[in-house]
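For reference, the structure discussed in these notes is given below.
A protein chain is absent from this complex, but the other protein chains hold their places.
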Amino acid sequence: MDFTLTEEQVLIRESLSKAFQTDYDFDKRRAVLEDAATFHSPAMWSTIAESGFTGLLAPEDSDGFGGGAAELMVVAEELARHLSLEPFLSSAVMAVRLLDLASDATERTLRMPGLLSGEQPGAVALYEPGERYAMENVATTAVETGEGWRLNGAKAVVIGADAAAWIAVSAKLEGDDVDIFVVETDANGVKRNPYRLVDGRGAADLELKDVVVPLSARLTSGGDAVAILSEVEDWAVLTMAAESLGAMECAKDLTLEYLKTRQQFGQPIGSFQVLQHDMANILSEVEYARSMVYWAAAAMAGDDPITRRHTISGAKAYIDKAARFVAEKTVQMHGGVGVTDEYALSHYVKRLTLTQILFGDRDEHLTRFLETA
Amino acid sequence: MDFTLTEEQVLIRESLSKAFQTDYDFDKRRAVLEDAATFHSPAMWSTIAESGFTGLLAPEDSDGFGGGAAELMVVAEELARHLSLEPFLSSAVMAVRLLDLASDATERTLRMPGLLSGEQPGAVALYEPGERYAMENVATTAVETGEGWRLNGAKAVVIGADAAAWIAVSAKLEGDDVDIFVVETDANGVKRNPYRLVDGRGAADLELKDVVVPLSARLTSGGDAVAILSEVEDWAVLTMAAESLGAMECAKDLTLEYLKTRQQFGQPIGSFQVLQHDMANILSEVEYARSMVYWAAAAMAGDDPITRRHTISGAKAYIDKAARFVAEKTVQMHGGVGVTDEYALSHYVKRLTLTQILFGDRDEHLTRFLETA
Amino acid sequence: MQLTYDEDQIAFRDEVRAFMADKAQLALGEDARHGMHLTKDEVIAWHKALAERGWIAPKWPVEHGGAGWDPIQVHIFDEEAFAAGMPRLPNFGLNYVGPVVIHFGDDWQKERFLGPILSGDEFWCQGFSEPGAGSDLAAVGTRAQRDGDNYIVSGQKTWTTQAHWADWMFTLVRTDREVKKQEGISFLLIDMKSPGITVRPIMTLDGEHQVNEVFIDDVVVPAKNLVGEENKGWDYAKFLLSNERTGIAGVGQSKSEFARLKMIAKTEKRRGKPLSEDPLFQAKMAELELELKALEITNLRMLIEEKDKGAPGPISSILKIKGSEIQQTLATLTMEAAGTYAAPFIPDALDASWNGEPAGPAFAAAATPYYFYRRKASIYGGSNEIQRNIIAKQLLGL
Partner (left out) sequence: MQLTYDEDQIAFRDEVRAFMADKAQLALGEDARHGMHLTKDEVIAWHKALAERGWIAPKWPVEHGGAGWDPIQVHIFDEEAFAAGMPRLPNFGLNYVGPVVIHFGDDWQKERFLGPILSGDEFWCQGFSEPGAGSDLAAVGTRAQRDGDNYIVSGQKTWTTQAHWADWMFTLVRTDREVKKQEGISFLLIDMKSPGITVRPIMTLDGEHQVNEVFIDDVVVPAKNLVGEENKGWDYAKFLLSNERTGIAGVGQSKSEFARLKMIAKTEKRRGKPLSEDPLFQAKMAELELELKALEITNLRMLIEEKDKGAPGPISSILKIKGSEIQQTLATLTMEAAGTYAAPFIPDALDASWNGEPAGPAFAAAATPYYFYRRKASIYGGSNEIQRNIIAKQLLGL
């Protein structure tokens, strides 16, 4: 039993942190946030790709780093600390894992280099409008034609779809099998409605109207889609959990600092017992959340998909509660300053709110935790 | 709109309080509590009956006081303040309301005087073992015989059954109608297993083995039992709500006093901000609970049984939460003293715990509140 | 013990309800309910309608153009207005500075200021908070130096809601630094068009511009704009804050928002079933409904006490706490109801004039911004921590 990071993991964290410290401070990031056309920083994204982080989870035979859940945990925590707006989650986690799990060698050879170089980011669509977090409810259809497959349907809140060169979507075939197809975002009939998410990252709703894709675009066969997308979702949930932890740590540190410096009624507000106890509770919840991220990371290494999902969902349910508590409490303890956009806390709070929403909220994961028990 | 008590209601409260103050102080009550044979004080019970409180809810044409929910609220709150162990709930609320609602004039004329004099207390059995709070699940059977009805079955945790001269029970007839029967506790085949409840009041489990009752013992016909028992239960729930309020008020007062007098680390513990805020929350919850008792009392006067039940259940769900919070928090704020039997607080805490359990817990009433919306 | 309105109150309610029905075209219905922003014109139209009816200033005495209602009537009016989807009006003039001028102002001030407040021709903002002071309102650093017929005022205010709309600002300024902090404060009315006033927007995490910093740099303010006596400003501020307490529970608005949430729960699905059939979501809804019921009845108890005794007293602190918690839970559950569609964040979509493409159901666009917005409910007007301090000291004697 060992909870320490390997030397390699420490190096990963440090090199990532350094890249962000120099090129992505609060003001530079603000400029990215105010850019209405590109929702992230192409320069930062290049740096991330050049440093090899885009290949963190790609297998070594695809020129990836071959990292696993522990490495992802380290990276995601750090990305959240620096409030990254880059499409790491959508492309380097979800698209990479999907290609690795779903596609044959040809497709992988074709698309992995673009993911790793960062120049052809991918995205994965999990849900459809009105279906909340039920990815097994697929109304999008795929009909075989002479030239390939014709897709029709819609996908909701596809993370990173704004920046993606291609998007993986599930669609129902005749006979009700659900398979995964790759759609180029510039194909005819693909309509994206891009927007920022709560924390500033990009996403889009997706409409597919008679979109024709080649036969090779079908990544799975025989209805494997839901199992594979579930595993991709589990990776995404782990990413959210680790991001949440990173954001909680920063919100905690900012608040502790504020308690020590901010004066009211002639004394630092940290001298008030109620705020001391609040702060003790925050520290405590962050520590417990960290334990739950470890638990989730360890589960991703396991073989049994039910146990994996049970643990991932349990961890998300716990961490979402901690995230809400820390986000709401740290704002409250800051008073007015906590709600201003110009102070970093509100940005961590937004991230903590987003991580609660994406890939299943607390109620959803509590239910999944019980179902998989 | 008016939230004040009438002069008459104030008089009721004061005369009841006076009777308890003189004859039922903490030590005298302790003696009652330690009496293994009789779970209440026959002397105090006589005083209550002589003062007319046993007839509070009985109609005037039965020589009762003809009071309603507001009067019951006042009395129950006061009984809880004095930690009464007397069978008021079982006999003066449940049995009186049952007789009034269910029985014909003959039976009422026969039994009401015994209830009012306190000499022949009654009790009402609502639930069966293993069925929790589902009074519609009746396994007890009633079979007509030449001489009357033969009853077989069991009833769970019948409040006041230890002291009762008769008990009203539901039983299923041929054809699945459920009706209410009166059983004399000294009848052949009636077995009681008496015990004290959490707060010291008496109750018993009841077994009926080939108990034969006369034809006149059937109080309802055509399966009215559940509707009538539901109304009796609603009266009991209102009693619990008002008792809970009285006990919360006392727990609050004891704790405030303790905060002001108890010294630790060289200062009264009431100077610690965390305890001040706890106390503010307690005050607040007690005020809100009081409002919910008013809401419940007002609902008992209404005509529509669904609305009545909706309100009663909503109030109980709210008040149970407040009761748990106040009980647990006041113990915590007292530290070790709070868990000792010799200090009054623990007795209020026990009462607050019991009121959460009896006649449906919070989950049950939340569900009922939703079902009746 | 009588929990329903009496005949007069019911008649009053019916009168208000009829008025609301009559003015239904002014309410922005679904848009307003879904958290869309109103234009100034829309707000003014509603203001004028109320002014015309003599209902624009519910609590002002009739001789000053008010409705002269008692607290219960004010409550009934609020409930009906919110139920009908009418917008909340900016209240810095009507509910804050207006009563102060009526009670403590001189004839010239009454003549000059009350009319434009009633007509809606002048908007006000509140210059109380200062940087670094937080809930310690008496820590006023802005200085006003008497100079002939004027005061020369310098300092800074912050969290000034709608300063960018306002024509006037009522302020606390320090006129004596030698005495206890509460004793050297004056209550001064400042024209926002005065040279030396600079308004800097503060963007908040809901993506909105509502509050501002106001820099006051050697601003010349005529001495006739001083309300009451010099150095007595703290008394007027306390009077103003105690008025703020009425209506602090926000019962009417929360009831209207709860009704909307119930509608939403009927259409939004979780695992193929509407949220109105989801046991976990329903349990949260039921608990919230009961909290709101407890607040409503307790608020009525306090209003009757206020009606009988003239002032709500410190017990209103408990209303502020639960009222704000309920507002926050309402926003939280609405956000949860939006599911995945709580994630997109498009503040522009809240402008009625926006013509971009919405993501998800109509209510979803405002759900998360509103959740963020409601974080303020437990901070402003004296944070909930301050309210608990008040309860402990003033009600419990701790």
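In this document, chain identifiers A, B and C correspond to the written order of the chains, with residue numbering beginning at 1 in each.
Throughout what follows, contacts are C-beta pairs under 8 Å (C-beta built on N, C-alpha and C of every residue); 3 or more make two chains touch, one makes a residue touch a chain.
Here the structure is a predicted model, which means the values were calculated and not measured.
Here one chain is not drawn; of A:Thr38, A:Thr109, A:Ser221 or A:Ser291, the residue touching it is A:Ser291.
Mapped onto subunit A, the interface with the missing chain covers residues 1-6, 9, 70, 256, 259-260, 270-271, 273, 275-277, 279-281, 283-284, 287-292, 294-295, 297-298, 314, 317-318, 321, 366, 369-370.
The set of subunit C residues touching the chain not shown comprises 279-280, 283.
Against the chain not displayed here, subunit B makes contact via residues 127, 129-134, 137, 156-157, 193, 195-200, 203, 205, 262-265, 269, 272, 274-275, 328, 331-332, 335-336, 338-342, 346-347, 349-350, 353-354, 357-358, 361, 363-364, 366-367.
Definition applied: only the chains that are shown with their structure count from here on.
When chain centres are set by their Cα atoms, the one at the greatest distance from subunit A is B. Centroids of subunit A and subunit C (each the mean of its C-alpha atoms) stand 38 Å apart.
Each chain gets a centre from the mean of its Cα atoms; for subunit B and subunit C, those two points are 44 Å apart. Under the contact definition stated at the top, the residues of subunit C that touch 2 or more other chains are 385, 388. Among the residues of subunit B, those touching two or more other chains are numbered 273, 277.
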